[in-house]
Each structure stands twice: as C-alpha cells, then as structure tokens.
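One protein chain omitted, others in place.
Take a look at subunit A:
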Amino acid sequence: MVDYAARELTHAANQSFLPNGATCLNFPQSTTHPRPDALTPSGGLVDPVSRRTFLSRASMFGALVSAGTLLPLAPWSLPRASAQGGTLMDSVEAFSLDTMRGICVMVMPGPDPWSRQQGTPRTDPGPVEVGGGEFMKDLFDNYLAMGDQLARPLALGLGEALSDLGVRAEPFLGLEEEEGRRIDEILGYVYSDRVLPLSLPVALLFNFGALLAAPTSIAGPLGSPFSRLSLTDKFRVLEAIEGPVPELLSVIDRSLPVPLRASASGFLRFAGGILLQGTAFGVYSEMNAYDPATGVVEPRPVSWDLTHYRPDGLVDGHDEFIGYFQDRTEVPADA
C-alpha cells in the first residue's frame, strides 16, 4: 500500500515536480486544457469522492510536503510508517501548524525562524513564541462546520488541478480502502463527523499556491512550502487567490460539479481573505492569555506591550471625559 504511494512520489520527483514549467502563478498552460464538460469524471453532478477520501489525499499531500523538511534531499522517500496511524496524523497536524505560523508572521513579524525565512527578521516580540500558530489553527479547525458537500469538490478540485499542472496527483488519489479507513478512524476520533478541520484545506490551498509560485519550495527549511517563501512570494499566492481574476481558484473551480462551482471557489476566496484579517485579529488580541474561568488576562499579551495598550490592564473606565462640544448637552426634538 505504502509502497504504491512511495513509488508514485518517486516517479513524480524523477519527472521533475512541475514538468510543464509552471514556475509562476501566471501559468498559461493551466488554462489551456479546460475540462471538456461540466460533469465530474464519474459523469454525475456530484462526485462520489468521500470525506474520507479527501482527508486521505490531504493527509498524503501534507505528508509529502512536510517530508521535504524531514528529508530535504529525498522528498519522495516517504517513510512507510508515516502513512500509518498517528505518525501520519502528527505529520499532517505539523504541516498545518507550520503553514499557520508562516501566515502569522505576515501580519506580525518577529524574531522567529518563519520571519527570518520570509525576509523580515526583527528583534521585538512576535506571535509564534506565544502560540499564534496554534491559535490560528484552532480557529480554522473549529470556525466553520464544513461538511462533506464541500470536502468532495475541494478534493476533486485540488486533485484535478494538480494533474492539469503536470503534478502527479495519483499518490493523493490512490490510497487503498484499508489505509483510508485507518486514517479516517483517527480523524473521526479527533473531529466530529460534521466538521472538517478547515486549517488543513486552507493549508493545502496556500501550499498548492506556494508550489506554483516557487516550485523549489517543495524542499527546504521549516515544515511547509508556504513557510519557505519570501514575503513577496507569499503575497503572490494571496494575489492568486483573491485577485480580480483568481487564477488559482479558477484552476480548482473548473473541475467541480456545476452546482457547486461558484460556491466552492467563493468559499476559498473568503478563506483567503479572512485568513489575513482573522490572523491579524488573533495575534494582536489577548489570544491564549485569557483564562475564561477567572476572567484574568495573564501573562500580559505581547500585542498589548507592543501597542502600549492599557498599561494597567483592563479597567472599568477611564479619566477621559473632557466635556461637551460647545457645551451643548442636548438637541431639542423639533430643532
């Protein structure tokens, strides 16, 4: 089973990962091979790909790109054990978390390796050391109850898009039933049946974009291709997601069953936008420093020090009342 995946990965690597020369986001070859019809490969309006299959594929993709960290000289040599049980799950989780850290430092660079890698090292405090990545991963894993109906088109879209670009998608599509069941049991244990952890598809989307923006990001430091990009290249990925002609999403979108085309791509555009805004909200808030049991914020959040906010902590009022403009305290109803 795993041999199959490893063989395909090796095959893909030997072929050069992006054989069509897709070295930038304006990849014309990706738009010159539109699907001939609006239907799914199975000919139906709703493809039978299940949530389990999607998660399986996603897991393998995450394992693949994180393997670039673990084994930078041989990203194709996925360890057999990594496709089984908790090890693979850990790998996927680490992949998502690394991507989230790479996003956090886009709005609050700090003294961390992710900031250095994007080319904005600083000495003042940043979000990674205080759990910004974990916070954002949690936010997206629990924010939206994304069910099977979106998982299927996302799975199809990502897989087809990779194929169209010449990336061998079979390893992500080819997990056998027993393997998938085992992974699904793990995921099902961690997450409810109704909620797909959004950090994973978001991480997939961003890393898919990273591979297009900079194919060499498949290997290198840190744990995901997106985190290996310069800040400029990171924003090229964002531009491809939210631009007036969203190239990245159009690649994914055109593989979808017609009723869900605009919905799935629209959702991803929303995700692309909210990711930066939501991250900015999170890392400049009190995040993990708040104890809901006591209502106390402790320790003092990094962002409060950075912005000189509430030097004495949260208080019930301020000495800020300076009077009324022109001493007018009311306006008559009939004036």
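Throughout what follows, contacts are C-beta pairs under 8 Å (C-beta built on N, C-alpha and C of every residue); 3 or more make two chains touch, one makes a residue touch a chain; residues count from 1.
Quick note on the criterion: contacts and distances are computed from a predicted model.
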The complex's invisible chain, by UniProt name, from "Oxidoreductase", "Cyclic nucleotide-binding domain-containing protein", "Iron complex transport system permease protein" or "Cation transporter": "Oxidoreductase"
Per the touch definition above, residue among A:Phe95, A:Trp114, A:Phe208 or A:Trp304 touching the missing chain: A:Trp304
Sites on subunit A contacted by the missing partner chain, in the whole complex: 106-109, 120, 122, 124, 138-139, 142-150, 194-195, 231-232, 235-236, 238-239, 242-244, 259-260, 262-263, 266-267, 269-270, 272-274, 276-287, 290, 292, 295, 297, 303-304, 306-310, 312, 314-326, 328-333, 335
